[in-house]
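Below you'll find the structure I mean.
One chain of protein is taken out of this complex; the other chains stay put.
Now for subunit A:
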Amino acid sequence: MLSSAKHKINHSDFSISSSTSSSLSHSLSQAKNMTQVTMEEEWKEINLASLHQHRQLNIDHEPVLSNQNPNKSIFQDFLNKPLNQEPPPSSSSTHHGSLLAPPATVISLNTHSIDTHFDESAMFGCFGKKRGQDSDDSRGDRRHKRMTKNRESAARSRARKQERAYTNELELEIVHLQKENARLKRQEEQMQLKKAEATQHQTKKILQWSLTSPF
């Protein structure tokens, strides 16, 4: 489990010579007992291990793995690669999807490979905001992702607010319509009464007339 504090691990020259599973685990174990390496490489290690676990080692990734350049650019490549790729057709069709499928953010990589209940704030803490070796790119990326999520959250809030307003409107209209309905019914009743009276009166008159007609 990644802690929220930045931490360095003792690694050797982090080297992966081929993509086969045995050498992968060999280099991982080798990595456990040596010199300094940054968080990026530890992260790469974890991701590669999960890749192996999920059996999604993609041919396209070999060049990345065998490139033994341990500096931060490889991390960028690793991140950027999946965004340009199609998900491999043989990947499992589970909802979690492939790690190689375009994960919109590093955050989703994080979620899928580590723990589905990973709290968002902890995720950011893992990366840390003040890592001196970060390129501006990845920092901008994270900020951009955060902005997007914030925007979505704001949109949801506005939607909720809008519905509340709409429901209120409808409720008011119901009350208004009920009152009007009651009023119109009363009106109709009265008109019916008047009409009944009028026809009665009319009939009387006709009768009177006939009674008094001169023959």
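The working rule: a contact is a pair of C-beta atoms (placed from the backbone, for glycine too) under 8 Å apart; a residue touches a chain by one contact, two chains touch by 3 or more; residues count from 1.
We adopt the following convention: contacts and distances are computed from a predicted model.
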Name the absent chain by its UniProt protein name; which of "Carboxypeptidase A2-like", "Flowering locus T", "Dynein intermediate chain 1, axonemal isoform X2" or "F-box protein At1g11810" is it?
-> "Flowering locus T"
Which residue of A:135, A:157 or A:208 touches the chain not shown here | A:157
Sites on subunit A contacted by the missing partner chain, in the whole complex = 95-96, 107-108, 111-112, 116-117, 119-120, 149, 152-153, 156-157, 159-160, 162-164, 166-167
